[in-house]
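Some notes on the structure that comes next.
The complex appears here minus one protein chain, its other protein chains still in place.
Moving on to chain A:
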Amino acid sequence: MKKKAALLALALFIVGWPGKTGAEPANLQRIIDEAPVNSEVRLAAGTYKGPLMIDKPITIIGGKGVVIDGQKNGTVITVEADHVSISGLTIKQSGKGAQEAGLLLKKVKQAKIRNNWFDNVQYGIYIRGGGRHVITGNTISSYTGHFSTRGNGIHLLSTNENKLTNNTIKQVQDGVYIDDSSDNLLKGNRISDSRYALHFMFSAQNRAESNQLSNNITGIMAMNSSGIKIEENRLEQHVNYRGYGVLIYETEDVQLLRNKVLYNHNGLSLQTAKAVLMEENEIAGNYIGITTEGENRNIQMRRNRMEGNLIQTKLSGQSFFLDDGQSGNYWDDYRSYDLDGDGIGEVPYKSASGYSQLLYRYPHLQFYFESPAMHVWQSVEKLFSLKGEEDGTDRYPLVNNVHKEAPSYMSLLFICAGAAGGLLYFIQQRRRRET
C-alpha cells in the first residue's frame, strides 16, 4: 500500500516522442536513468537504440511501433533491479554471441514482462538467478537459420517460482529451457518450429499445463530432472525421425495427465525413467505410440487411449506391465470380449507382434508396414497366437472405449464379396425371367 502511494505521489514520467522520420531518436538510456524510482515511463512510437540497462524498479510501457533496436550489440535490455515491469515493446536485433538476449533478468525478482515482441534476438528472455517473475503474452522468435545457431526462447537458469503463461514462441532453439530451476509454472504457451518446445534439465517440481506444442523436433524433453507434472498439453506434429511428443530421460516422479499426443513420429518415450504415472492421455495417430529404452521402474498406465498409432508400442530394455495393477488402457488394435461386463477384456493385450519383433532387428522392414502381405501375416498371427500374462502386456485392457473402430480389411472384403454376389444373383434372376 505504501509502495502504491509512493508511486502515485511521484509524477508520471512521460516521454512524448513524436517518432517522425528523420528526427533524431530519443536517448532511451538517459530517459531511464533520469526517471525516478517506481515511476512509469510511457514511450511513443519510434525506434530507440539499445542496448539498455535498467537498474531500478521502473515500469516501461510501449505500444504499437515502439521498437528497441539492439543493433546486434550484446543483450538488448539488461535488468538488474527487482520489480521491473516491461510491456508492449518490440525488442529486436540482439548480438549473436552466446547468451545474448532480447531481455536479461539478472539475479532479480518479481519482474513483470508482458505482451512484448521479440524479433531477431539470439535468446528471447534470459533469466539468470532470482525468480518469481511473471512472463506473459510475449511473442518470441530468433534469427533464421538452423536451430543449432539460435538461442532459446525463454531460458531459465537457477531461477524459481516463475510463471510463464500464454507466450507464443517460434523458431528458436528450445522454446523454454529450464535448467536447475524449480517450482515454475508453464501454462498456455504455444511453441512451434523449434528444437525442443519445453526442455527440462536438472530441475525439480515444475509444472507444464495446457501448452500447445507443435512442429518442433521434440515437444517435451525432460532430462535428469524430477517432479514434473505435465497436464492437459497438446503435443502434435513432431514428425522428425528422431522426434518425440514427450521424452522422459533419466527423470523421476513424472505425472502425465490428460495430454493429447497426436501425430508425432514417437508419441511418448520413457528412457530410464522412474515413478511415472500416465493417466487419461490420448496417444493417437503417432507413428509409434509409446517407446521404452533402458531401465524403467515403477511405471503406471491407466485409462490412456492408444488409437490409430501405426505401431502401438516399441518396448525394449527393462519391461513392465502396461497397466497399474488394477486397470489398463484402451488399445484400438485389441479385439476381445468382456464376458463379465466389468469393462475389462478377458484376454491380456499383447502389443509386440512377430512383425514388430522382426522390426527391431531389421529396421528397414518398416517399409512393409501395413502392406498387404504384412496385413495377412498379422491377421494370421492374431488368430493363432497364444497370449499369456507376461511383461509388455496390458493385463486389464479396456473394451468399453470402443467407438470408431478401424475397419479390418478382411471384413470389408466380405462386404464387397457379398455385394458382388448379391448383384450377380439379381442379374441372374432377371436373365432367367427374360428367357
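Heads up, the rule we're going with is that a residue touches a chain if its C-beta (ideal position, glycine included) is under 8 Å from a C-beta of that chain, and two chains touch if they have at least 3 such contacts; residues count from 1.
Simple rule for what comes next: contacts and distances are computed from a predicted model.
Undergrad: Which of the following names does UniProt give to the chain that is not shown: "ABC transporter-related protein", "Nitrous oxide reductase maturation transmembrane protein NosY", "Heme lyase NrfEFG subunit NrfE" or "Phosphatidylinositol alpha-mannosyltransferase"?
TA: Hidden chain, UniProt protein name: "Nitrous oxide reductase maturation transmembrane protein NosY".
Undergrad: For the full complex, which residue in A:Ala98, A:Leu339 or A:Ala373 touches the chain that was left out?
TA: Final answer for the missing-chain contact: A:Ala373.
Undergrad: Which residue, A:His265, A:Arg302, A:Lys350 or A:Arg395, contacts the hidden chain when the whole complex is considered?
TA: Only one of A:His265, A:Arg302, A:Lys350 or A:Arg395 touches the chain omitted from view, namely A:His265.
Undergrad: In the full complex, which residues of chain A touch the absent chain?
TA: Residues 239, 241-242, 260, 262-263, 265, 282, 284-285, 287, 308-310, 332-333, 362-376, 404, 406-409, 412-413, 415-416, 419-420, 423-424, 427, 431 of chain A touch the chain that is not shown.
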